[in-house]
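This is the structure I want to talk about, given as structure tokens.
Omission of a single protein chain aside, the complex is shown with its protein chains in their original locations.
Moving on to chain A:
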Amino acid sequence: MRFIFDSNTWQEIFGSISKNKTRTVITVIGVLWGIFIYIALAGSAQGLNNGFDKAFKTVAMNSMFVWPQSTSMPHDGFKTGRQMDLRLNDVSTIQNRIQEVQYIAPRIRQGDGGPNSEPVYTVKGQKSGNYGLYGDYPVYTKIATKKIYDGGRFINEEDIEQARKVIVIGERVQQELFEKDEDPIGAYIRVGTVYFQVVGVHKLANGVSFDSDSDMFIPFTTHRKLYNTGDLVSYLCIAAYDDVDVVKVEKDIKALLRSTKRVHPDDERAFGSFNLGEAFGRTMDFAFGLTFMSLIVGIATILAGVIGIGNILLISVKERTKELGVRRALGATPSEVRNLIVLESVFLTLIAGVLGIILGAGVLSAINAFTKDVDFPYTNPTVPIPYVLGALVIMVVLGTLIGLIPAQRAVSIKPIDALREE
């Protein structure tokens, strides 16, 4: 190992590398390209990963929706096609019977259960618009994070108890009904025929969101009173505990609903559901697949590059047969010749690797700068340091192994034959 720390060795290697410039450049480009692809791909995958993470942060990842549809099988004396509904007592049934459920937020959408399913005509002074209206419980924000602008709040328990006429409006509603410098909090707007006091403005969440910026929320109890919907519910937002299997919970809930509503146990159509955890899992699988792919592709390209180095060294060893013969006539031992070739290989690989990493990092930060203001799930594309170091280690190991082939070849021929070579 002494030779590695011998400055003379490095002078020899540096001499041979710097004096054979074309060879060096071609060799370096191969590996550089490989490591560049690796860094760029792995970084981009990480960026997408981070982007997805950020997009899903606004909702509970293990949440789902359940809504009523109509039966598709006759059962218990009922004909097929019976319209299903969900009621407030179903909420407590689920809560009591299914342990894995953490939160349930029943929601009612204006129109469901009533004659008009249109958005509600809303007026503020001279301005007006049509906006979606929901009756909600405070627990809703546990499942879907709502960013409320400063000074405002979401619906609270007292609103529910007293069925207050308070409303949380969307960002767009504010823009359309209020002047720019007007504070909406405390102001009154007319929703349909009834006046509501604005208590909060919710900000549109970046990424995945259950609501749009033109939706308005009022207390569930206020809604049922105004529109006479009784304990009818449009759909349930349900969040399971963090460490449970959401798909199983989803199945259990639907099975429970079927049995309480006297629906055929196999009737999958009676209740609809959408599982965000699963959707998130799929996106994450995609992101993971991308990372994995980029690893494979990157490593393959690095491998190709290193093999390229081996190839070029092999050619150069052939070209340098005579030179190596002269070196041996002058007293170079076989191991000195071998070390020269292997170290050349490792050195070239390392130079190429470091350049590739720098270049890849540059491109990543450029992409990051470009996508900063674009609505695209891509955040902070970085390659973890262990990955980079891992790549470097792999390259050094491969460079050594690959270098051994031409090195062995260089010493396998007798010095006299090497000298005779023309």
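A few comments on the model shown:
As a working rule, a contact is a pair of C-beta atoms (placed from the backbone, for glycine too) under 8 Å apart; a residue touches a chain by one contact, two chains touch by 3 or more; residues count from 1.
Operating definition for what follows: contacts and distances are computed from a predicted model.
Among the names given as "Sarcosine oxidase gamma subunit", "Acetolactate synthase small subunit", "ABC transporter ATP-binding protein" or "Transketolase", UniProt records the absent chain under the name "ABC transporter ATP-binding protein".
Among A:329, A:366 or A:389, only A:329 touches the chain that is left out of the view.
Among the residues A:42, A:104, A:236 or A:411, only A:411 touches the chain that is left out of the figure. With the whole complex as reference, residues 7-8, 11-12, 15-16, 19-20, 322-323, 325-336, 411, 414-416, 419 of chain A touch the missing chain.
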